[in-house]
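Supplied in structure tokens, the structure appears directly below.
The complex appears here minus one protein chain, its other protein chains still in place.
So that you can tell them apart, the chains are marked A and B in the order they are listed, and the count of residues begins at 1 in each.
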Amino acid sequence: MGYVAIKGGGKAIAGAHTAVESLRTAEGDAGASLPLASIEHQLRLLTSRVLSEGGLYHPRLAALAIKQMQGDTLEASFALRAYRSTRPRLMETPVQSTTDMRLIRRISSAFKDIPGGQMLGPTMDYALRLLRLDLVDESPESFRKVSRQFIRDIADSDLPDSFPKVVNALREEGLLPPQPDRPDIPFDITREPLVFPVPRSAALATLARAETGSLLALAYSNVRGYGNVHPTIAELRVGYVPVMLPHPLTGEPTEAGEVLMTECEVVATQESDETDAPPVFSLGYGACFGHNEVKAIAMAILDRALQKGMQHGPESPSEDPEFVLLHVDGVDSMGFANHYKMPHYVTFQSEVDRLRTTQEKDAAHTPAQGVES
Amino acid sequence: MKKILEVRGLTKIHGPGCPLCSENTGPEAETNVCVSCGSVVAAQDVSLDLHQGEILGIVGESGSGKSTVVKTLFFDAEPSAGEARFFDGDQQLDLFSLNAARQRWLRNHRFGMVYQNPNLGLNFNVSAGGNIAERLLMSDVAHYGSIRQRARDLLTRTEVLGERMDESPRRFSGGMQQRVQIAKALATRPPLLLLDEVTTGLDLSVQARILDLILEIQHELNTAMIVVTHDLGVIRLLAGRTLVMKYGQVIESGLTDQVLEDPQHAYTQRLVASAL
């Protein structure tokens, strides 16, 4: 009776890897391996998404992850996260100011004129969603021509620059509460587990790494009626934030590099505070690595909703910190959904045992109160 | 008669509170809201004594603070000031200074509460019997057969049909739900039972039977009770002594007959007159 249920697990795994690779290369002789630079630039929004959900700013590695995971954003972000687990922490930056962001795009839907002006920048918001058939067989020549033309035509005044922030103007007018002088030391979700209740900084960090679709669904539920944030975008900005580190010798803040970020600040319904202070608007904040406007907006809405839930108790799912923060991580939620594919023979056997026992008892017409006499 | 509960200076303020809260609110000021700081003074300087087997009535209109008193005693709300001493056998417990675990122990073992809204007192996700079982399990009873027997006895005693003990109380009528709540509250034979508007909103005939049940329980088990109601009829039937509350303060107290036959405070006089 040499029947063995599970054998050759190792062989099966190796075979699965081969099958995956064969599909990646299925173009055959007509194909060529995707260069990482092409992924990074031509699929820049995909790269952005993986950067932010992976919680590691490394566009080239993000491109590699996208290539390896064959375009699956969840898996690619996951690979970046796992790589991150192996890296020691060498330094921590002080709190960075996004006022110095070199902007490629910034808009405000609250004011027509804002200091520095509206700057549409790279957006598809007002492009017709008609398929561009000229891209079907785009020649390398025309591809390069577009690029060269842009660089030649761009005026120096249109190069990225920093602008004053809209919310600072609102603060000066007393429409928003003043900013605390000394920011709190932010909660580090990569070093500390969330134990509820958690501070706002823990919520923001969790949202910043969250899966875009999950954030969007929850934020959408809030503004659609399962909640009552009525957001107005005070400012949405996309640009490069200089990363300042203390100089190893002098201690002077020194620019060590820059990260592309999207930042969104929404102003929402006024706070009804019980104290004597005059009523003010409240602010929801969203920011993430890369260029991902939907994520930044959704995050800002959820930040506002969570602040309300933290202060007055949640009235809708999107205001409940546990509900939101424990369910938006792509790596966690994908892992759990996937784990159901693993063998569950033992637990299923155990469930079958319970079912058979209760069925037998039922068949024997044991009265439900059989235990007492 | 043995004293079971002594409350002194119980005060509950919602909001920041200020030194003027006390004079800005109450029956003379005719408001609960302090004009100086905007706080709501739900109860102010309430003192009472309760003896074994006695039913004390607290009567007043909504907003008078009567429910606040029992909520703080059952640890559903935290008082802003005041003391409450519970005399349990040889022990004397300072209720508000106990830690949360000790308070929960008292709730489960020594106190019973019946709420106006059965949602607060019952778990609709488990059966009527399961509700009683839960309270017994909190008290470390671990024998399924005895839990079941006790649940059946209690439900029978409170006139809930034994055959319905395995149904969710969600399907029961309002009166039946209150009977299950009473059975649940009594499960651990508590020496102190708190009843918050338990007959409000029920049909008169249902009310009468529940009030009878409460009286019978008092006779059988010698349970001390605080009955909170806006209904003078309930007070007249159940309570030996009565406190009258208005805008968070006690304005009159004494033997129920005395309060009802010869009310001293103008508000009580109006209340009695309107009930007749």
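Simple rule for what comes next: contacts are C-beta pairs under 8 Å (C-beta built on N, C-alpha and C of every residue); 3 or more make two chains touch, one makes a residue touch a chain.
Operating definition for what follows: contacts and distances are computed from a predicted model.
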Protein that the absent chain corresponds to, by UniProt name, given "Alpha-D-ribose 1-methylphosphonate 5-phosphate C-P lyase", "Dehydrogenase", "Raffinose/stachyose/melibiose transport system permease protein" or "Aspartyl/glutamyl-tRNA(Asn/Gln) amidotransferase subunit B": "Alpha-D-ribose 1-methylphosphonate 5-phosphate C-P lyase"
Touching the absent chain when the full complex is considered, from A:149, A:190 or A:311: A:190
Option touching the unshown chain, where A:24, A:84 or A:171 are the choices: A:84
Which of B:6, B:49, B:153 or B:166 contacts the chain that the document leaves out: B:166
Touch with the omitted chain, as defined above, among A:43, A:61 or A:328: A:61
Selected from A:21, A:158, A:172 or A:353 as touching the chain missing from the view: A:353
Contacts of chain A with the absent chain, listed as residue ranges: 1-10, 12-13, 37, 40-41, 44, 58-61, 64, 78-79, 81-89, 189-197, 257-258, 260, 322, 326, 331-332, 334-340, 342-347, 349-354, 357-358, 361, 366, 368, 370-371
Residue numbers in chain B that touch the chain omitted from display: 100-101, 104, 108, 123, 126-127, 129-130, 133-135, 137-138, 142-145, 147, 166
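The rule is simple: only the chains that are shown with their structure count from here on.
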Centre distance in Å when chain A and chain B are each reduced to the mean of their C-alpha atoms: 50
